[in-house]
Each structure stands twice: as C-alpha cells, then as structure tokens.
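Mind looking over this structure? Questions follow.
Removed: one protein chain of the complex. Kept in place: all other protein chains.
Per-chain numbering from 1; labels A and B assigned in written order.
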Amino acid sequence: MKTILLIAALVALAILALLPQVLPTYYVGLVIRVLIFAIFAMSLDLLMGYVGLPSLGHSAFLGVAAYGAGIWSVRVGNDFLLSLSFGLGLALAAAAIFGVLVLRARGPQFLMLTLALSQVLWGIAFKWKPVTGGDDGLPGIPRPVLGLPWDLSGPTGYYYFTLVFFLAAAVLMYLIVRSPFGHSLEGIRETETRMSALGYNVWLHQYIAFLIAGFFAGLAGVLLAYYNGFVSPTELHVVTSAKVFLMVVLGGAGTLFGPFLGAAVIVLMENVISGFTERWLSIMGLLYVVVVVFAPAGIYGFVRSSLRRWIPA
Amino acid sequence: MSLWAIQLLNGISFGMLLFLLSAGLTLTFGLMNILNLTHGSYYLLGGYIGLTVARATGNFVLAALAGSLAVGVIGILTQRGLLNKFGRDEMGQILITFGLLFLFGDLALWAWGGTPRTIPKPPLFEGSFPVGEVMFPTYRLFLVGIGAATALFLWWFQEGTRVGAQVRASVDDAEMSEGVSVNVPLVMTGVFALGAVLAGAAGVFGGPLVGVYPGADFEVLLLAFVVVIVGGIGSLKGALVGALVVGLLDTFGRAFMPELSLFAIFAPMAIILLVRPAGLLPRS
Partner (left out) sequence: MTSLVVENLSKSFGGLQALDRVSLEVQQGERRALIGPNGAGKTTLFHIISGAVPASDGRLYLFGRDATNMPTHRRAALGLARTFQITNLFSNLTLKKNLLLAAQGLDHTKFSFLRPMSSYGQIHSKVDGVLKEWDLWEHRDTLVRNLSHGTQRQIEILLALIQQPKLLLLDEPTGGLSPAETASVSNIIRSLPADISVLLIEHDMDVAFDLVDTVTVLHLGRVLADGPRDEVRADARVQEIYLGTREA
C-alpha cells in the first residue's frame, strides 16, 4: 500500500512540475491559486480536522501576513526574505494573541470569537487608510527579486516559486500530523479529559497547533500578496474564512490531502462560475448545505467509503 | 456637556437595537443549543422586506410586521427543513447556518442592489426634542421604548407563562417533556421563529437609523456576537447588559476615535474573556 502511495505521489509531482509546459498561461495562474489556497486549507485542517477546533476566522492569518509582506515590499523595500519574515511574524503574532483569547472558549463561544476577531481585523484594515490603503487596498506589490537567475515576474517563474513553497509546506504539515505531536492533537480532538488524565497539557498542545496553523496560513498570505500584486481587505473578510472552511469540509477534514482537493475544486469552481454569473456567493452558500446533506465526510470520505464498497479490504 | 449627553442617549438607543438583535441569538442558543450564524441575514432580510413594504404602502407598522413575520417564516422553514434533519451536531449546524448566511446575503444583493438605503421614519417619531443646546431625534427614544418593552415581554414569557415553562422543560429534558405531553418539536420551532422575528424586527427598526445595505448582515452578526460574549451566552439579562455596554462603547468609539472604533468593541470582548470567560451575567 505504501509503495502505491509513493508512486502516486511521484507521478503527481511530475505532473505538477510539467504543468506550465503544457498549459496556457491563464490556467497556470489558476493552478498557482490552487496551490496557495491548498496551503491555506491544509493549515486550517490542522486546526479543524486534527485538533477539532473549527475556526471561522482563519482569514485573519492569511490577511495579516499578506498586508505585512505587501506593506514591507511597497513601503520599505523589495527584499523578499525581510518581507516574508515580516508577514510571517505578523501572522504568528496574531496567532499568539488570538490563541490565548480563543482557547478560553469552547463550542459556540469559540466559533463566535474566531469570527469576531478576524472581522475586527477586517474592519481595521478597511478603515485604516494611511497604513492599509483602506477599502482601496494596497496595490503595486512587485514580484520578489531573488538575486538568482529566476525571473518571478511571469506566471511560469512564479509557478515554480509557489510550487517549491507548496511542497515544503505540504511535506512539513504531513510530517507534523504523523509525528507524536500530531497524534496528540487527534487525541485531544477525541477527548480532552482523557488526554489530561494521561498527562498531556491539552492547552499547550492546542496553542502550539494554533501557532503552526497561523504560520502556514500566513505563508499562503504572503504568496497570495505577491501573486496578486495587491492586498485588499477581502483577504481578511469572513468570505475568505468561509471559502477556506468550505475547502476543508468539502475535501474532508482531518486528512490533509482532502483539503488540497477541496482547494482545487473551489478555486476552479469559483473561476468557472464567476465567468457567467455574479452569484458565486449564493452557490458557495448552497454548496455548504449540499455538503452537509449529501457528503458530510467530504470528497475524501465519499471516495474512501465508495472504494470500500467496491474493494472490500 | 450636552455632547456627552447626546452620545449617552445615542449609545443607549443603539444598545436597545442591539438587544433586539441579540436576544434572538442568545435565546436560540440558550434554549436549543443552536448557534444560528444565519442571524445576520435575518436582520438584513427584515430590513429589506420592511423597506419594500414601506415604499409600497408608506406605512411603517405594516413594514415592521412584514419584515419580522417574513423572516419568521424563513426561520421556520430553515429549522424544520434543514436544521432538524441535518443540524443535529455542531458541524451540521455550522455548515447549514453559515451557508445560508452567504446565500441570503447574496440573494438580497441580487434582489435589492448594492446601493445603501434607508427606511423612512414613522411620522409619529419624525421629530426631535431638545437636549441642552442640541436636538435629539425622537425616533431614538422610540427605539429605547421598543427595546425595554421587548425585554419585559421576553422576561415575562420566559419566567411567567406556561409556555415559557414548557420551553424550559423541553430544553432541559426533551424525553421527559414529551412524556408529559409537551409538543417538543412545536416548542423548538416556536423558539427559533421567535428569534428570527426579533432579528427581522431589528432590521426594520434599524432601517431609519443605520440604513439597509449589503454587508449589514456581517456587521450586525459581529455586534451580536460581541454582545453575547460580553453578556453571557444563553442569558437574556446578559444580552441586555451586553447590548448596552457594546452600544455605548461603539457609539463613544465612533465619536472619539473613528478609525480604530472597532477596537472599542474588541477591547471589552478580550477583557471579558481574560477575566470572566462566562460573561457578565451568565445563566446559572
């Protein structure tokens, strides 16, 4: 079984590597967005699927990092390492603060808090014109100049740039969920009281998971800011949190790979549907209801249970 | 001096509107264990439907009735059709109510367009009366009255009536209640509808004050959340106190530091969480 997975992974890797050579530039851009949102969705899965904390405000970390990197590269200087660090630093700071507040709550309070906190950040970005550009957004973010013979200004160059980060993030997150720490998160999701009784400092594990999730969401934010060339308050809005939440649920929470699929489906769907109607948000809302009625375990769960029926283990 | 008095009155009247809005949210959770994220949409749709009826008939009372009842119906359909069947667990509830929030918001944008609108005040409350050197709108006083009346009604309903007792019994122990012939499903739908009606009414009453516009659903949802977190979820008293606190802080925040006014809301929320996580007046 493991060898099949390994071969499948290598094939997928080969496909991803060759895509820009065969696809028109427009679609390459689309795949870049898929990869960015896949990182974003997988980071939320760590929190939702593995720890069992369904956050409705994950856009906070994406947006804060996007603004951080954007503001640095436009106002201070186009130094990739510095702006990346600044963006990630802001995301970690936000996660550090939010984590303390949010982990004091469970159930409905947790949901309300995560949503409220990210909305407050949106409001600040929306109104704080001198710093964030307000509702006009922050335009003119240049592509990073790496000082290497690698031109990031075009889609192909940026594609490979994003691919490298995607692979690194995916591998790291995969290792984390397979590690003893990752397993402890699953235990916490199942029953916190038992984990405490067994000697685990539940709060600490949850907090660390929050920081990790915020970090990777921040990474996605930085990549998005550079790809789009601008940052708008939308990156912090509930809509973005809702989109990534749906990606995780649609793909299948707690599987890492599921959210990757979910990201691909949603990004592609939004792109296609926005081509002939303005009602994408209505459809997104409907998708939520469809998922809960027809496929609560997401695409991943659906495929897996179908496979079980056809191929009894 | 009168500047402070005005802001105080503004804050209280806004707080009353928030109470109307948040009461439904906290009731639904307190009595049914459902956190209804669609609540923001109820406010929005109530406002828009009220607006349409007001423009068609020129009658504010009709608009208020139409807005609240229509939203009540939507609430009943949602609860009976979706939440009852698929919203048994937390995730199901989140998915349904969150999804509907976006669906309704977008449909409202489609139906009524993107321009912000206002509902005309009822003629009776169009004027203003002097407070010191400044004129204070009578409509805001009307809001205070509505809020107080609603609070009293809800309190009486919850504590003083047989129906209220039935509701409490159904929540505490559905099985037992059914045994003593309380129609639990009916009670649940009723509570849910009441929450929706209150939010829809808030949408209409808020129309002359803050207007009806796309995005209002998210804004009021945030405010309702803060009210409930500060006041204590599931508690009507908490909702009232929380609403007044948030109303005053928001008003003063906008008056004195408009760009960072959201901090004025964020701060009490954070403080409550750190100091009294269950809220100011949690239900026992």
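Going forward, a contact is a pair of C-beta atoms (placed from the backbone, for glycine too) under 8 Å apart; a residue touches a chain by one contact, two chains touch by 3 or more.
As the structure is a prediction and not an experimental result, all values here were calculated from the model.
> Going by the stated contact criterion, tell me the shown chains that border the hidden chain.
Listed by label, the shown chains it touches are A.
> Which residue among A:V202, A:A220 or A:L250 touches the omitted chain?
Answering carefully, the residue with contact to the hidden chain is A:V202.
> Among A:S118, A:S184 or A:T240, which residue is in touch with the absent chain?
A:S184
> So which of A:T3, A:Q21 or A:T193 would be touching the chain we can't see?
In the full complex, the listed residue that touches the missing chain is A:T193.
> Residues of subunit A in contact with the chain that isn't shown?
Residues touching the hidden chain, for subunit A, are 172, 175-176, 178-184, 186-187, 190-191, 193-202.
Throughout what follows, only the chains that are shown with their structure count from here on.
> Between subunit A and subunit B, tell me the centre distance in angstrom, where each centre is the average of that chain's C-alpha atoms.
32
> In the complex, go through subunit B and note every residue touching subunit A.
Residue positions touching the partner: 29, 35, 37, 82, 86-87, 90-92, 94-96, 98-107, 110, 218, 221-222, 225-226, 228-229, 233, 258-263, 265-266, 269-270, 273-274, 277.
> For the complex, give me every residue of subunit A touching subunit B.
Checking each residue of subunit A against subunit B gives 54, 56, 100-101, 104-105, 107-109, 111-113, 115-117, 119-120, 123-124, 127-129, 237-239, 242, 245, 249, 278-282, 284-289, 291-293, 296.
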